[in-house]
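With one protein chain withheld, the remaining protein chains of the complex are depicted in position.
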């Protein structure tokens, strides 16, 4: 069954947990394992935390959007903000490339590790859009390939 | 802490449970009791089920929206559809006034019983908007008044 | 959904949340079981039901009406607190007896 939903919320730290629960509830319409759902929750936390901390510099009046789509056993998530944007996306995607000394620079690494695909589009001053997808059964396949 | 979020989803029966979990997660940012949260879940189920069954006549391509606002210890929910609308809102609000023989006509009764306020606006052919609110501590007060 | 037929009594054991996401299947399974067995007592074991709204209630009430026309009866077992409030508010608990266990419900079948 194909499905689609969109969530919009203020850039408040408390909404990271809210976004996580919402996406997990939507994802549970597919036959993901509990482990898959935990991974999706981490990826959502990272993308939403980035929108709030980096995109909106912790200002609470920004709007973060998440478009969730289920199609053919795949969950696609598009997390968007209209914040400050990223000048060099390629560099931002590298591990430990945080622009904030108090942070680890692992957000994109986690999104990449826990989802099947990650795509980032950004324009300075305009905002950032993070597109991630994960298919049912893909974790098993991934692990098999690695062995 | 004031907060606001908006959820939009397709008019699929499976999304009633999804909407319930999402609103409950948002509501949990206030100090509601578990009982309050259960009541909010019933009210959301009724409003969303009505939008899907009555508003969109069970067609899956409609869009249901829920605007959730937290302000001064009060949760406000606005559940909207762009479906067929209600010709006589006053009559629809009466108990057992279902237009469907397979249904109980208790949806609005439950929304009214479980929330502090209920307001319905509708225009035939345009859609329906159900506005409900509930304040922290109101259930206790209500019961005290009744005794 | 788990159903068991024993000597005129149909035991039904739904699980989870009874809203419009599941009412079609719930109604269909009930109708099939009522059609293939001679049921004079329908027992809803709601001990695994954590949520119900008016759509879920509607399915129970619909089967109640059907059984009543045929001179049968409907009982409830294992109602959880949050489900009980809905049953009370709807008036369903005043027309359907509630028992502590399936055995007790069966014994009182009359």
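To keep things simple, chains are lettered A, B and C as they appear, and every chain counts its residues starting from 1.
Basically, a residue touches a chain if its C-beta (ideal position, glycine included) is under 8 Å from a C-beta of that chain, and two chains touch if they have at least 3 such contacts.
This structure is a prediction, so every number in the text was calculated from the model and none was measured.
Interchain touches from the omitted chain, evaluated on the whole complex, reach A. Note that of A:89, A:106 or A:136, the residue touching the chain absent from this view is A:106.
Considering A:5, A:52 or A:66, the position touching the chain not shown turns out to be A:52 (whole complex). One chain of the complex is left out; on chain A, the residues touching it are 13-14, 16-17, 20, 35, 38, 41-42, 45-46, 49, 52-53, 102-104, 106-107, 109-110, 113.
The rule we apply is simple: only the chains that are shown with their structure count from here on.
Chains making contact with chain B as well as with chain C: none in this assembly.
Centre-to-centre separation of chain B and chain C, using mean CA positions: 26 Å.
Centre to centre, using the average C-alpha position, chain A and chain B are separated by 29 Å. Multi-chain contact residues, meaning those touching two or more other chains, do not occur anywhere in chain C.
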